[in-house]
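Please see the structure below; I have some questions.
Note that this is a trimmed complex: some chains were dropped, and none of the rest were shifted.
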Amino acid sequence: MEFLVRAENRLPADTADDVRARLKTGERARADELRAAGVLKRLWRVPGRNATIGLYETTDATTLHDALASLPMFPWMDITVEAVATHPQER
Amino acid sequence: MEFLVRAENRLPADTADDVRARLKTGERARADELRAAGVLKRLWRVPGRNATIGLYETTDATTLHDALASLPMFPWMDITVEAVATHPQER
Amino acid sequence: MEFLVRAENRLPADTADDVRARLKTGERARADELRAAGVLKRLWRVPGRNATIGLYETTDATTLHDALASLPMFPWMDITVEAVATHPQER
């Protein structure tokens, strides 16, 4: 099933550049894996914010949580999940 | 997977008694079916309100929507759904 | 550009069945046209609600408004629009 996932990145503004760079690289690599696995289907930037909206597809909320928690930035992210149903027009 | 479902019943206070009674009977009957099918696992009353919190288990959000929409009171209910994941302590 | 569009349908619960049916048929037909035109890219059902989340792509907010206002249900819909930017991972 699909989920819309809003993630605000709360990494402090004064984080050292190398820490930030390493986290960002790891984040990108893990996101690529989730895309390859069909878990992360789309990702948008919320304009003006260090935040994203993602469209995920997993078997259930437990698998979704494991996918999100596997992202290196997870400890600094404020995430809200919305389960969405298939619309009759797309069945 | 499991969902916590909060439902506020907005049936107008001036609804005719027989209409209300028929809806209530139908609601109970359909809820019994959903319980028998393992879809509705628990149901609580929100004290002081014509509202409930239910614990549902379905394969996904689409099946959940179909279950909720099958309740006779559905057109008057203001429903919010929260997908919940299994906690590691209960795996 | 893309927009996430949340639409709550406020059509009164006591609307006559034929009115509701006609509106629903017209809504479906217009949505199909918007899909064919590449304007409506995805549509989800918010579980438990007479509400949808749509992914639209138009040149700007003015064109988006015209597309939304062309839906027969528009006068009864409570719509909120969120402009989303392309994420660097998808550029």
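Read from first to last, the chains carry the letters A, B and C; within each, the first residue is number 1.
We take it that a residue touches a chain if its C-beta (ideal position, glycine included) is under 8 Å from a C-beta of that chain, and two chains touch if they have at least 3 such contacts.
Quick caveat, the model's predicted, so the values are computed rather than measured.
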item	value
Whole-complex copies, counting every chain including the 3 in place	10
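The rule is simple: only the chains that are shown with their structure count from here on.
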item	value
Distance from chain C to chain B - Cα centre to Cα centre, in angstrom	26
CA centroid of chain A to CA centroid of chain B, Å	30
Rounded Å distance, chain A centre to chain C centre (Cα mean)	25
Residues of chain A engaged with two or more neighbouring chains	2, 83-86
Chain A contact footprint on chain C (complex, rising order)	2, 4, 28, 31-32, 42-47, 52-53, 82-90
Footprint of chain B on chain A - complex, ascending	1-3, 59-62, 64-65, 81, 83-86
Chain B residues touching chain C - in the complex, by the definition given at the top	3, 5, 7, 61-62, 64-65, 68, 75-77, 79-81
